[in-house]
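The other protein chains are all here in position, but one chain of the complex has been omitted.
Letters A and B name the chains as they come in the text, with residue numbers starting at 1 for each one.
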Amino acid sequence: MSDERTEFDVLVVGGGPAGMAAATVAAECGVQVAIVDDNRALGGQIWRESSRGGQHEERNHWEARLRARQVQLLCGYRVVDQPEAGVLLAESGEKYRELRWQRLIVATGARERFLPFPGWTLPNVMGAGGLQAMVKCGLPIRGKRVVVAGTGPLLLAVAAYLGKQGAAVVLVSEQASWGRLARFAAELARFPQKLWQGLGLRRELAGVRFAANSWPLEAHGDSRLEAVTVSAAGKPANIACDYLACGFHLLPNVELPLLLGCQLDGDYVRVDEWQQTTVEGVYCAGEPTGIGGVELALVEGQIAGWSAAGKVGEARRLFPARARAQRFRRLLDRTFALRPELKRLPHPDTFVCRCEDVPYSRLRPHASWRAAKLHTRCGMGPCQGRVCGPATEFLLDWKAESVRPPIFPARVMNLARHHGEKQQPGEGLEPELET
Amino acid sequence: MGRERGAILAIYKVQGRERLSTLILEPPASSAKTEPTMTDTAYDVAIVGAGIVGAACAEEFARRGMRVALVDRDFVGGGATAAGMGHIVVMDDSEAQFALTRYAQRLWQSMRADLPDDVEYEQSGTIWVAADDEEMAEVRRKHEYYGTRGVPTEVLDALELKKLEPNLHEGMAGGLLVPEDAVLYPPCAARFLVEKARQHGAALRLGKAAVQAGRGVVGFSDGSPISAGLIVIAGGAWAADLMPGVEIKKRKGHLVITDRYPGFVRHQLVELGYLKSAHSVSGDSVAFNVQPRKTGQILIGSSRQYGAEHAGVDHDILDRMLLRAEQYLPRIGTLAAIRTWTGFRAATPDKLPLIGPWSGDSSLLLATGHEGLGITTSLGTARLLVDQVTGAKPEIPAEPYSPSRASQEHVDA
Partner (left out) sequence: MPSEITLRVNGEPVSVPRGATVAVALAIRGQPCRKSVTGEVRGPLCGMGICFECRVSIDGVPHCRSCQIACQPGMDVRTDE
């Protein structure tokens, strides 16, 4: 959209299922809506566009409805700061936008949890969603041997997807116990949509080895991954492979809500029945309020969208659907909780902070995240602790500290606003730097 | 002078700098966490605050053979030590400031070979940047001033400046290069000094918040007080909380650090207007002050605010600080900023630190009020303090930093 408008009735941060649903219903109420998202296209992670074509039916439905309205799409823009109340600063390369809003809907989704183990920094060791994303972006996978490991329903979805693209999925290694998984499967009967998906996955995964009570012990290779040692049935098993797709469930992206001053309940953003946070005018929907998958995200997104547009009647109609979907969220939490054995995965010399190459042994003597950060540089890199923070929280029971701007690395010039008298980049300002 | 303190002074006058062999030395610990149970009574010196100044004092006192306890409510180097730039710089704001900074800078130089890698000590030098002819006159004055006092400096004209720092704005008039200035990473420097102190037997007590100090006793929020012949208050911006009569005010500063751009700047770059900013006793100010870190990251400062008590980032100040930096380094705007943070300097009314005995209480010593020069002067502060305690002649006059120079007398409780 070429519309240069920067003031919106409703601003939606995140273009995944929750954000798309929220923006759509709000726009259908007649309010001015914009979506801002870091990715090149809508869909977030779970509905990521594939360069190979083929698209999720439900996604198509929402995208069609969205595009039928005049929703401004700011794709490729990252929110980095709140320079003043009611304004978000978003950046894309050299460009920036100051987005003024009346109501804000945070639908920033989730990211994978990574746990360190020996060899995890080898090229071709990726997240489960990470490898799937790469394949969707054109990575050749046909004929490649893949081990999928970690925990969560994402593993099966990824294994099925990769298999469909021609990968040889050698093993799915899930750390949850058989007991928990059996209960999960039984509970799925109460969620017909999920059951249907589950049965579909079962077809697609026929012939793929699946191990519960299993986790990666070590990744091997010289300059890239060559094999993985996995603990299965209590014994180590060595598996030659080309890719390891390993992720330990999902974490909510709560950096923006924290920056705005929203309170959390545990790890998730606290919201009322209207999906409003503890900050007036700021709503939150989808994974940041609890990891619950697409259905919950769509329901919460619609409730948030209607609430933000003032349509409380429409919002209330979806409360029962939300209650049902939230039961699935609680089921996920129970089933895929991390087992304590995973705390012993890293060796003393295993890097926990990958940006600054800080090994586990250097972190353990410290009593807090902040002390460790200042004394070892852990968390001082560009990922801003998004990878190592959750790992240290699990391994060492550290709590992260408060959030400061920028919540994503941002160009110095974009942080230096001057209340409208913005200095534009001068002509001839080449990005090439003197060395 | 209290009896206990007199006794300690008498002992040390007799024994000079030798370690007292009758003291039982604690074994050095391998971890940074607090050591397990030792009876916390009867130390020679209790130091409140394990920032760079407290750590330096602990090392000095412990090395002289005194029984030292170093306490902090959190971890080593977590206050202004963690927030500041780690610039080791000679300053000529006053004779007293020059004497202390030069003294301490040379102490850092003599220690540099012992510093581990994570202290990131780098003698990158400082360039005081002159934007116009008026500031060039100041450059020449400083050159003269330092020359007569044995500090090597070099006057740079516009061309020479551009060669040394190609990313500086075209229109600079020149600058003054001070090659012996250095930078380091303060939290790890503080930790290094604490480790040395512990090797000499100092005890480290972390996670203990002092709520009261005086008459040879430091009281903590968790009970279990520590008694010591001498108490050193090295609590930085929070010294006034413990010592109500002490005139320390918090002076907030902002910093931004970028991703890695090795070679973008090679020296610590400071505008000559920095001195005007540091001079101001009221009002908020920013000044161009940029540092290359050993990692290749660029540290961008600086700002000063009075009266700001909250630790959050003030966008107005951040804007002004970054715009100022862009005026000197036009391309700095294109660099990726990873983090911003704030810190509180401990400021005194006359811009000199408080180093020495507190007149109201014979057990109390102050080592605080260092404003933006805590890292530089930490080693010198420790020496001056120990010299005053042992009765040795300090290598520079200690009177300008005497806490009793303050206009407000502390009233005996």
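The criterion applied here is as follows: a contact is a pair of C-beta atoms (placed from the backbone, for glycine too) under 8 Å apart; a residue touches a chain by one contact, two chains touch by 3 or more.
Not measured: the values here are computed from a predicted model.
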| item | value |
| --- | --- |
| Options A:Gln32, A:Gln82 or A:Asn124, residue touching the unrepresented chain | A:Asn124 |
| Touch with the omitted chain, as defined above, among A:Asp272, A:Asp333 or A:Asp357 | A:Asp357 |
| Residues from chain B at the interface with the omitted partner, ascending | 259-261, 295, 336 |
| Chain A, residues in touch with the chain not shown (by the definition above) | 38-40, 45, 51, 111-112, 114, 121, 123-127, 129-134, 137-140, 223-224, 351, 354-357, 381-383, 386-387, 409, 430-433 |
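Here is the rule we go by: only the chains that are shown with their structure count from here on.
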| item | value |
| --- | --- |
| Chain B partner contacts - residues on chain A that touch it in the complex | 83-84, 94, 365-368, 370-371, 374-376, 380-382, 384, 404-406, 409-413, 415-419, 423, 425-426, 429, 431, 433-435 |
| Sites on chain B touched by chain A in the complex | 31-33, 74-78, 82, 118, 166-167, 187-188, 191, 206-207, 256, 258-259, 261-264, 300, 312-313, 315, 318-320, 322-323, 325-326, 330-341 |
